[in-house]
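Every protein chain of the complex appears in place save one, which is left out.
Per-chain numbering from 1; labels A and B assigned in written order.
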Amino acid sequence: MQQFLTTALTGLTLGMVYAAFALALVLIWRSTRIVNFAQAPMAMITTYVALVVIDAGYSYWIGFAVALVAGLVLGAVVERVVVRPVEGKSEINAVILTLGLFIVIHALAAVIFGSRYRSFPAPFGLRGFQVGDLNLAITGFGIFTIVAVLVVMALLVALFRLTDLGLMMRASAFNAEVARLLGVKVGRMLTLGWALAALVGSLAGLLIAGGSLVHPSYMDSVVVYGFVAAVLGGLDSPAGAVVGGLLLGVSLSFVSGYVGSELVALAALVILMLVLLLRPGGLFSHAAERRV
Amino acid sequence: MRRWTRKLTLVTGVVTAGALVAACGAGSSREASGGEAGGASDVGITEDTVTIGAHFPLTGVAAPGYSEIPTGMKAYFDYVNAQGGVDGRKIEFVVRDDGYNPTNTSQVTNELVLKDEIFAMVGGLGTPTHAGVVDFLNSEKVPDLFVSSGSIQWGDEPDVKPYTFGWQPDYESEGKIIGQYVAENMPDAKVGLFLQDDDLGRDSEKGVRQFIDDQIVAVERYTSGNTDVAPQIAGLQAKGADLVLSFNTPSYTALSQLVAMKLNYQPQWFYANIGSDPTLVGSLLSKFSEGAVDGASPLDGVLTTEYIAGVDSTEDPWVKLWQKVWDEHGENGELTNYRIYGMAKAYAFVQALMAAGPDPTRDGIVEAVEQWDPATPGPELAPFRFTADSHMGIAGMQVVELKGGAGEPLTPVLTTDIGDAPIEEDTSGQADDAPPASGIPEVEPVG
Partner (left out) sequence: MPALPARLSRVSESTLLRHLVLALAGMVVIVLVLESTSAFRNGQLTAMAYLGIAAGGLTVLTGLNGQLSLGHGAFMAIGAYTTALFLQDTEPALPVVGVLVVATLVTLLVGAVVGVAAARLHGPYLAGATLALAVAVPGIAVYFTDTLGGEQGLNVLLPEIPDWFADAVFFLTANDMTTTRYVAYIGWIALVLTFVLLANLSRSRVGRTWRAVRDDEVAAEIAGINLARARVLAFVVSTACAGLAGGVMALAVRITAPSGFMLTLSLTLLTAVVLGGLGSLLGALIGAALLTFLPQVATGFGADLGLSDVQSAELAPLAYGLVMMLVILLAPAGIVGSVRGWWARRGTSA
């Protein structure tokens, strides 16, 4: 019982982080039909920015805010400078480009920050709660993780559903030509989409790092899990990404706890292939005819 | 394009024909002029230098801590060089980064042996990494001294690996000493094992089980590189283990402590020597808020083992020497236990080089190490086991409890060996010796 509970709760927190990461992928996919494989190192480097700020003596929250802003800026710059030339062109070139960015940011982080393990602080307690004899493997920081991701998801839904800006972003993503005819500055909307995505990605990075150790590769596996989570949810739907992230987090936690931690990535691969081959539109699609 | 390749084809065709004709000129029977390989036994030695090398993880998962070892070795070699070197030869130490990746180790070892032409490999680090090059080193007859790993495979088959020697106490002997301590002092403990999934975990489990097989209630293994150990620690907790024997690297000591905190799991922890460096683990854990893990000495009360005096034993004569060496020749940064480990190893190499005589050869230094006099003073607490039949390193260690970053002995120095060799109290006095005033070993050539 105890182990089951612990495994489930650990998976829940982890799932929330995957959800945030998947959300970032979905945002970019919606705006530019590109899967950003460089999302993980982008989030990693903004986490290092936070670490530099915190090490300089500022509070955790200032580091947190600086990292999110850094993510926002980085996302916008990447879209403008790197991705713009291949948008709407060869899919392969876009993928290769983001992988090139993956390698560059990775190496850059190692050159600037070194590649040793460093601990990253957390603003809330890291000790689990205890109810009677049961230990709840959920910490103050874990609750913060869950709340933060839910809030971000709600904000994004509100942005897209309730504001004009959100409407323009959706229009640009849906049909750039028509949107442009209607006076929407499509280019700006795409930049904004990337910027927001990178911000959410940075949040995921900060949430994984909190109360743990960081090094330049600490996000690498998350790019795979985030992608799987996003595909589970259909790659198009923010809510789907969150549900996909949670499902994946909990499943992988059980694989790790009851089968073997070395098979976690394999389990993710199996889940991914099952979804892609059986329900290519994601778990929640009504029809499975969309080609992947 | 096509015309271009046609031209190229023609040109290369002509060149090929010419080359073949020229090449055949060499044709004759191979045995006739096949040269002997001899005369290469003093590679890496000149009149005034000895070039040695090693592979270490300077980047990647294993770099924290371990990357400091070569800096300690270098500092000690510089100290010796500053006093004229060994028999007038300066020691040049080439360090290459393998990132703790066996594929890279193979490449950098090629580079060390074939390009840098080292006389010997000294202190190459890591079980999975070094295991990949040990055959190559032995087939090239390169002395492979004092591997930085406690796997028993460096020393238990000297006939198969005649050039390879261990240095630190092997994991199996450590497991035995820990197992016996638990059996004698905590007979009612429900023991959980937290093991790295390689020789470190396997060899030590074998040793531990000799003594407390029936006390073990849970065994969990983690894969190096996977930083989420929550499921493993939860497994130990679920089985009700109240004493956890952990055989892991330092990063994983920090991770296991963090996860245990998250799970409200408070067993008695017993970390093997390799993962118990209080300074490194403390620095990894220091940042976590609200004093949940106290930055000062997060490992207080944890049991571990020791086979050389650590940086906090400031009164130890050897530590005084290391401090002096580091102050004079060290790079930036403090003296750490990893640097001491490196210096102690460098000290042993200087001893071996002296023992090999004024004109050392590769085979000569191997013979010299095999004839090691166990009474030679050295920083190690227990004597070396080197003979022609065993290339195992230091024979034993003591169990200590960490208090304020330093170990307080709970047992005398205990010595043993692999297999069912008994565990005995060390009477050699090795733990009480001191370095010569010069700080440079005084060893007579053997033979």
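Everything below uses one rule, namely that a contact is a pair of C-beta atoms (placed from the backbone, for glycine too) under 8 Å apart; a residue touches a chain by one contact, two chains touch by 3 or more.
Keep in mind it's a predicted model, so treat the numbers as computed, not measured.
Colleague: So which of B:Glu111, B:Asp242 or B:Asp433 would be touching the chain we can't see?
Modeller: Selected residue, touching the omitted chain: B:Glu111.
Colleague: Of B:Thr49, B:Thr223 or B:Ser286, which one is in contact with the hidden chain?
Modeller: B:Thr223
Colleague: So which of A:Val224, A:Ala239 or A:Leu283 would be touching the chain we can't see?
Modeller: A:Val224
Colleague: Of the residues A:Val77, A:Leu263 or A:Leu283, which one touches the chain left out of the display?
Modeller: Answer from the full complex: A:Leu263 touches the omitted chain.
Colleague: On chain B, where is the contact patch with the chain that was removed from view?
Modeller: 1, 4-6, 8-9, 12-13, 15-16, 19-20, 23-24, 26-28, 30, 33-35, 58-59, 63, 67, 95, 97, 99-103, 106-107, 110-111, 114-115, 127-128, 131-133, 135-136, 139, 196-199, 223-225
Colleague: What chain A residues would touch the chain not displayed?
Modeller: 34-35, 37, 82, 85-86, 90-97, 99-108, 110-111, 114-115, 220-221, 223-224, 227-228, 231, 260, 262-266, 268-269, 272-273, 276-277, 291-292
Here, only the chains that are shown with their structure count from here on.
Colleague: Compute the distance, rounded to whole Å, between the mean C-alpha positions of chain A and chain B.
Modeller: 39
Colleague: Can you tell me which positions in chain A touch chain B when the two form their complex?
Modeller: The contact residues of chain A facing chain B are 2-3, 6-7, 10, 14, 60, 110, 115-130, 135, 137, 139, 142, 211-213, 215, 218, 253, 256-258, 261-262, 264.
Colleague: In their shared complex, at which residues does chain B touch chain A?
Modeller: 59-61, 63-64, 67, 197, 222-223, 226-232, 234-235, 237-238, 251, 254-255, 258, 261-265, 283-290, 292-293
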